[in-house]
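Excluded from the complex is one protein chain; the other protein chains are retained at their positions.
A and B label the chains in the order they appear, each numbered from 1.
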Amino acid sequence: MRVRSTLGALTSIAVACAVWEGFARSGFVAPALAPSLEAIGAAFVRMVLSGTLLRHTLYTLYRVLFGFVLAGAVGVPIGILMGRFRRVERFFGPLVSVLMPIPSLAWVPVFILWFGLGNAATIALVFYAATFPVIVNTWTGVRSVNRLWIRSAEAMGADERALFHKVVLPGALPFVIAGLRQSFARAWIAVVGGEMIAATSWGLGWVIFDSKEFLRTDVMMASLAAIGMIGLAFERLVFGTFERRTVGRWGMVKAVRG
Amino acid sequence: MRRALVPFAEAAFPFVVVGILWQAFALFGPFPPKLFPQVQTIFAAFIRLTASGILPVHALSTILRLILGFLIGAVAGVAFGIAMGRYRLAENLLLPIISLGNPIPGLAYAPLFVIWFGLGNVPAVLLVGFASAFPIVLNTWTGVKAIKEIWIRAAESLGARDRQLFWKIVLPGALPYILTGLRIGVARAWRVLVAVEMLTSVRLGLGWLIFGAREFLNTDVMLAGIAVIGIVGLALEKLVFQKLEALTVVRWGMMEQ
Partner (left out) sequence: MHQIELRNVSLEYNSAASLVTALRNVSFGVDASEFLCVVGQSGCGKTTMLNIIAGFLQPTGGEILISGKAVKGKGLDRGIVFQDFAQLFPWRTAQRNVEFGLEMKGLAKQEREEIALRFLKLVNLEKFARAYPHELSGGMQQRVAIARALAYNPAVLLMDEPFAALDALTREEMQLFLVDVWRETRKTVIYVTHNVAEAVYLADRVIVLSPHPGTVKAEVRVALPRPRDILSVEFLDKQKEIVSHIVARK
């Protein structure tokens, strides 16, 4: 089954590549607008070899991870408090539902004025984007901890602290992980967008923005590919592994899309 | 009368607290007033811009772009999703590409679209459609596949043919998923749109308004613009989607409220 779907995936990608290649080489549009796969590949290799791709990636990763970890450190406790205490829920709930729909990138010009051009503004942006999904999902997770677990634990003499550490936290883990996943996706968008709009120096978003000036679509698409691959890698390797080792092993996985 | 006020006051309380904190920071904090305006300055800017018609015009053009772009994305997304759900061939062909494209932020394609379509409305609208299509396709596809075999068999044994099956079973059955996909799609569209307006130099739009205000350090205008974005987003969620869900899938017991 696995082999089949991989084969299918490869076939369809091959078909897509062939279609694109045909389109690019057909002369329909100028090569600067639709570079052939060869050109994209060449640009990609060039960037890897010269070390520029690595440099840009590191800058972007630094910004996104900093903001993301911060968001987790702030969002998880707030989510837990909201789930346990009605008062906290009533306070933060309205704030979250009003602030969360505001696109993080809307804040870029304001953040630039406040934090100046550079890392601080982008990191603040990532933090803003990443915190809300973490809060909401952690909160939902804590609230949906199966009452049976709580009752069983209480019947066995668990006090508040034991309940919290040994039942609520592991019980809410599937949701927390789903939240962190969503939050990373948003953080990724925020960092790329922030780099583009804030025109920071270095960074994958900046590369795309900059290559627009010189119509370097091959560089652009190579960078796009890099962005996609890194995002995917994080999803599969980091979150996927963590999920498998914990809630996957415990049979508690919740499938989340989007 | 008093009864109705209590929940309202409760909901407003956190904002009052935030407002007080904001004011304190504006007055005693390290930022100059131009950079970190007091609450009443922002409010005044909001009133001024609304009264002069500037804010409504920008808001309207952003909303129009959203609607147009989202419609494109929704129609394309649902169509592809259904095709993928019903026909193995479409699924095998399209799913890998879509799964690969999904994690790439829609915004990342913006400069590309600018090169292809120039500046202005066209790339903005198309980009919105493009970005919002992904979650819609994926969720629609999931929804179509999740339609219980049993419903299809029951319908077929009752004499339903292909077209009837589609309209009477497949669409309503997949509706909860489609709605979820549309919801996520709108959120993505909204997020992309504001940023795109900043990048594609549309002449009218909330994103442009905020972006342009930085030249003269008009933080109060910026924040007023952000407030409008928040309000529109909230209105979209509450007025449009929740109502839609309430009228259909919640009523049919297919989704928890």
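Miscellaneous remarks
We adopt the following convention: a residue touches a chain if its C-beta (ideal position, glycine included) is under 8 Å from a C-beta of that chain, and two chains touch if they have at least 3 such contacts.
Please read all numbers here as calculations on a predicted model, not as lab measurements.
Touch, as defined at the top, links the missing chain to these shown chains in the whole complex: A. In the complete assembly, the contact with the undisplayed chain comes from A:Met252, out of A:Ile78, A:Ala120 or A:Met252. Where chain A meets the missing chain, the touching residues are 146, 148-149, 151-159, 162, 166-167, 170-171, 173, 246-247, 249-252.
Operating definition for what follows: only the chains that are shown with their structure count from here on.
Taken in their complex, chain B has these residues touching chain A: 10-15, 17-18, 31, 35-36, 92-97, 100-101, 103-112, 114-116, 135, 138-139, 142, 180-181, 184, 187, 190-195, 198-199, 206-207, 210-211, 213-214, 217, 219, 222-223, 225-226, 229-230, 233-234, 236-237. Those residues of chain A lying in contact with chain B across their complex are 8-13, 15-16, 33, 90-95, 97-99, 101-110, 112-114, 185, 188-189, 192-193, 196-197, 205, 208-209, 211-212, 215, 217, 220-221, 223-224, 227-228, 231-232, 235, 257-258.
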